[in-house]
Each structure stands twice: as C-alpha cells, then as structure tokens.
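This report refers to the structure that appears directly beneath it.
Every protein chain but one is kept in place in this view of the complex.
Take a look at chain A:
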Amino acid sequence: MEKEPGPDAVFAAKLAEGVFEIQKCGSCGTHVFHPRVICPACGSANLEWVTPSGKATVYARTVVRRKPERGGDYNVVLVDLEEGVRMMSRVDGVAHDEIAAGLKVIASIGEGADGQSAVVFRPEGGAG
C-alpha cells in the first residue's frame, strides 16, 4: 500500500514549516506549479522538489474593493516566477495602485486568508 503523501500534501507541509518549493521535471527539465503527480509538459512522474529563486514579475493585478468596515481593499496578482511558472498571490509593502504588470517582486512566506502559511511577494529592493 502506497503511504507517501501526494504532492499537494507535501507542498502544504513544507509551506507550514516556512519552506517554499516547487517541482521540477527530472525528465524534461520543466518547472511545475501547482504541485502535480505528473509533468504537464511531458507526462513524466519523475518530479523533484526544488527551491525557486523567489524572483518573480507581476503578470496581472486586480484590487478587490471592500469597505473599510469589511476589511478594506486588497490586491490579488498573478506572478511569473523566474523559473517559468505562474502563481496567484498578493504583493505586500506597496500601495495597491502602484502594483502593475512588470513589477519585479520577491517571494516570502506570509499569511493567507485563514491565517495559514501562504507565499506572498514584496517589491524587489524593498520599494514602498
């Protein structure tokens, strides 16, 4: 009986310990996110965990508009990691209206909506 946890559980466990890793295909070299059982580029199950550089570029951004009494505005972005994978996240440490496609950002571990560990980003060089 297979007892190894699946890639979602492995990712979540690493993240809970403050470690952000993505997968890389040992067969074709493609980086993979979100975590998967097989490589979406070549179908290989030979996926290994690697540490990304954390460098990324904002691809698109939206600001969800909420009244202050409901928690106020917040941003949601799609970022492209240097390794070539895209993920949804949030950019902290800068005004929402200053976030735009092309902004260079760096990953860190922050808090998600329910207080769980989540990968978030800040502008490169600590701007804002």
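In this text, contacts are C-beta pairs under 8 Å (C-beta built on N, C-alpha and C of every residue); 3 or more make two chains touch, one makes a residue touch a chain; residues count from 1.
Keep in mind that, in the parts below, contacts and distances are computed from a predicted model.
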(request) Assign the chain not included in the display its UniProt protein name, restricting the answer to "Cell shape-determining protein MreC", "Thiolase", "Potassium-transporting ATPase KdpC subunit" or "Putative mRNA 3-end processing factor". (result) "Thiolase"
(message) With the missing chain put back, one of A:19, A:37 or A:60 would touch it. Which one?
(response) A:60
(message) Can you tell me which of A:16, A:37, A:50 or A:101 touches the chain that was removed from the display?
(response) A:101
(request) Just the residue numbers, please: which parts of chain A touch the chain that's not shown? (result) 8, 33-34, 59-65, 74, 76, 78, 86-90, 100-102, 112-114, 116, 118
